[in-house]
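Every protein chain except one is present and positioned as in the full complex.
Take a look at chain A:
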């Protein structure tokens, strides 16, 4: 008998107490939890929660977005910037003191490792958890692009923000590789003392494009 038959046979024997006519759906699962914990202002909550992870959040109106991106890159002193295919022109600074690296043809691992930063969009933002989700769609690039450079600037449009995790999962396509990013990489492995920045980008900046917040 091969291992597959062995394991499946053992499982069936172990489940002898489960009635033969019981279907998976017969085991009740109550879905009475809340679909959303976000409240009235998901955008504001998203901004707060992202900042809570010690990521930088910049809120800007659509007309000023390009400027906000350029300023953030200058503040950081970025000299080489990875810009994935499909990044929207409307958010792309026209020029700056950086060299632009497209990923077509694909950059090598060494080239990515040497780049100062990466500029992307996102697929979805989750307000309650302060998460951005990347699905490798246009403007996001393959996964390595947002992993190796030490600085990640992500442009999120207000209308991409959903309240909570259930809505986000419903909006995403699991067939694509997905990366849920909540703040910069971090570790608490040394005396549970949180340190931001281990292997992934140590600095995450989110430029949030939408109506200006009412102050």
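Everything that follows uses one rule, which is that a residue touches a chain if its C-beta (ideal position, glycine included) is under 8 Å from a C-beta of that chain, and two chains touch if they have at least 3 such contacts; residues count from 1.
The definition used in the following text is that contacts and distances are computed from a predicted model.
A.B. asks: Name the chain not shown, per its UniProt record: "3-ketoacyl-ACP reductase", "2-oxoglutarate ferredoxin oxidoreductase subunit alpha", "Lactate utilization protein B" or "2Fe-2S iron-sulfur cluster binding domain-containing protein"?
C.D. replies: Per the UniProt record, the undisplayed chain of the complex is "Lactate utilization protein B".
A.B. asks: Touching the left-out chain: which of A:43, A:136, A:160 or A:203?
C.D. replies: Selected residue, touching the omitted chain: A:136.
A.B. asks: Given the contact definition stated above, which residue among A:57, A:83, A:124 or A:181 touches the chain not shown here?
C.D. replies: Considering the complete complex, A:181 is the one touching the chain left out.
A.B. asks: Write the list of chain A residues that the hidden chain touches.
C.D. replies: 2-4, 6-8, 10-18, 22-24, 27-34, 37, 49, 52-53, 106, 109-110, 113, 126, 128-131, 136, 142-144, 147, 165-166, 169-170, 174-193, 195, 197-201
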